[in-house]
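Input: a single structure, listed below in structure tokens.
The complex appears here without one of its protein chains, the remainder shown in place.
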Amino acid sequence: MSMNTAKLSRLKPGQFVIYACLAFFVCFYGIPLLWLGIASTRSQQSLLTESPFALGSLSTFLQTWTNISSYNDFKLMSWVWNSVIYSVGGVGLSLVAAIPAGYVLGVYNFPGRKLILVLTLIAMITPSSAMVLPIFLEMNLIGLNNSYLGLILATGFFPFGVYLAYIYYATSMPRAILESAQIDGCSRIGLFFHIALPLAKPIVALIAFFSFLANWSNYFLALVLLSDDRLYSLPVGLTSLISSSGALNSGMAGNTIPIKLPEAIMASIFITLPVMLIFLISQRFVRSGTLAGAEKG
Amino acid sequence: MKQAVQLRNVRKTYGDVEVIKQVSLSIDEGEFIAFVGPSGSGKSTLLRMVAGLESVTDGEILIDGKDVTFAEPSDRGIAMVFQSYALYPHMNVYDNIAFNLKLSRHSKSEIEKRVNEAARILRLEELLQRSPGQLSGGQRQRVAIGRAIVRNPRVFLFDEPLSNLDAALRVQMRLEIGRLHAELGATMIYVTHDQVEAMTLADRIVVLNNCEIQQIGKPMELYQRPRNKFVASFIGSPNMNFFPAQVSRSDATSSTLKLADATLDAALANRAMGESITLGVRPEAVVVLADRSDAAGGVVIEGKVVGVERLGNVNYAYFDVGQSEPVTAQIAGTTDLGVGDTALLGIDPARCHYFDGAGEALRVGN
Partner (left out) sequence: MMSQPVLLDRDKMKRAHRRREIFASYLFIAPYLVLLLMFGVFPVCYALGLSFTDAIEGGFYGLNNYASAIQDFRVPRAARNVGGYVVIWVLLTIVGVTVVTLMLDAINKRAANVLRTVFFLPGAVTSSAVVVLWLFLLDPTVSPFQGLYHLFGWENRINVLSGVGFAGVFAVMAFFAHSGGWIVVLSGAVAGLPGEVIEAARIDGANRWQLATRIKVPMLWRTIVLMGILAVASGLQIFVEPQLMSLVGPSAAQPDWSINQLAYQYAFAVGDFGVSAALSTVVLAISITIALLLIFCTKFYHTN
């Protein structure tokens, strides 16, 4: 009884403000996502005239899907494949480069280590979009623009991954385990593959996750490096699709391309879904990993 | 006897900082050697140089007569047990123990035989399939030792292997390490903070301080004949009591020393008049007297009790005698003393240690 009153009196103004505020933020972050999910089932007509959360129907959803998949020989699918190639390539390369680099930087001392660390930090803090045009100019020089290889190489450079691996090896890798393995007869290479790499599994997954996220959503660099629409990644393809069909442009009426609002929405979901799924599946682990990475920062 | 490990004028510097100054040491085969010393005295550094984990700035290290100063750790025929156990967390106990054998490409049956043998010696048979995370501290330490045993090393190196364990387990593991040494008869070098471990396990103890060896000797030798004031105070618990004194008379057989308010005749020959000498007395040599006449030719000092610790089997009393440090005496359980009481303390000159101004022990008698 006294507990109850105590609870009640505590829920007075302060608590109320907190809950109201948080409710506002839930709406701010949640409603757009919810709307996006529902909107893919609705028709152009319904989107424009009915209430924002009206449910559509399965048949409309399928019609929208048909429109997308039949457009231009399902070009969207080829962009999905391109995105997969870019992302897998970029993630693979960034792992191959970042894990051994972070390991060596974290565990060994060698001339040039400080310089490499500082350059890595600078590259990590500098937003990647600042580097886009310089990288384009360079690629133009060596003729690697407009190729799978060019974009994969450029996204394989992932200083944040090196930083994460470096922090992990420098702080969480017990030195005695490495020494013990050395006494057990591991060579420098063996030490990495037998001990350092298996122990770093969580950090490898974390780097892969962040690298995938960065690559899958890479827009600016892909836009600048790729001019052939057969090489487009999904984000670049999506915007070119929307832009050429004028789906969002109410002033551009009367074209015959069947790409309208519902199709644009479904294509956006296309881009978002893989990342969202991975996010949800691994969110606990990613959150703790984000923290681990941020702790030092 | 054959020498298992020899250090010849070994030095170690980190940049300009010298952490080991000119250490020479020979260890016999089968010997159990303990390194003791205060924190930062270079015990681990010395051990790690023997292991090959730390480079040697100067001098040579020989194992079984072979110069291994520049050899890889795995080529030295040593095994090491770390304070933190350093088990490989992604391998189970069996694989942890077998890791070295697998790397050196032993046959499967040979590996199994040796792992099982080690597991038997360390009573780990039941735990072989567990991962290190599922073991208790003592079990982990046994696995770490098992990992060392399977290699049949010529020298075992231990760096404070028991300091992460609780007191009871530490006693148990201490006994096990002793048993292991007896069973394997291998050469062992053991770094520890804990004098009890050093005194009970070691054949010889190496006392390190200030990057230098202070004394090497059998445990009781260190206790009874410390070579300098540092060893005298470091070995033995509670610490030795020290009293400043001055030579007031000296001839070819004895000297008279003047303490704060007493004098004492010591068997020190030919000291300079007025020389400062430090008198060292172990707590068990300080006797609480009922009466001044009980002194029997010794020195009597008056002190005020500042603390009494009764541990049951032994009891200690701490006295303020007008020096900065209180004087410790081991007292009988029946002695009735309380804080604030005054008492007479008797010191027998024959049980005293004497140190000159530089802290070096002085020879008593002739």
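Chains here go by letter, A and B, matching the order in which they are written, and residues are numbered from 1 within each.
By definition in this document, contacts are C-beta pairs under 8 Å (C-beta built on N, C-alpha and C of every residue); 3 or more make two chains touch, one makes a residue touch a chain.
Keep in mind the model is a prediction, meaning the values are calculated, not measured.
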Contacting the left-out chain in the complete assembly, out of A:76, A:91, A:105 or A:164: A:105
Interface with the unshown chain - residue positions in subunit A: 14, 18-19, 21-22, 25-26, 28-36, 39, 47-48, 52-53, 93, 96-98, 100-101, 103-105, 108, 110-111, 113-114, 116-127, 129-138, 140-141, 153-154, 156-157, 159, 162, 170, 188-189, 192, 213, 216-217, 219-220, 224, 235-236, 238-239, 242-243, 246, 248-252, 261, 264-265, 268, 271-272, 275-276, 278-280, 283, 287, 290-291, 294-297
Absent-chain interface as seen on subunit B, which is shown: 55, 69-70
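We adopt the following convention: only the chains that are shown with their structure count from here on.
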Separation of mean Cα positions, subunit B and subunit A [Å, integer]: 57
Subunit B residues touching subunit A - in the complex, by the definition given at the top: 51-53, 72-74, 78-80, 82-90, 99-100, 103-104, 147, 151
Residues of subunit A touching subunit B in the complex: 174, 176-177, 179-186, 190, 194-195, 198-199
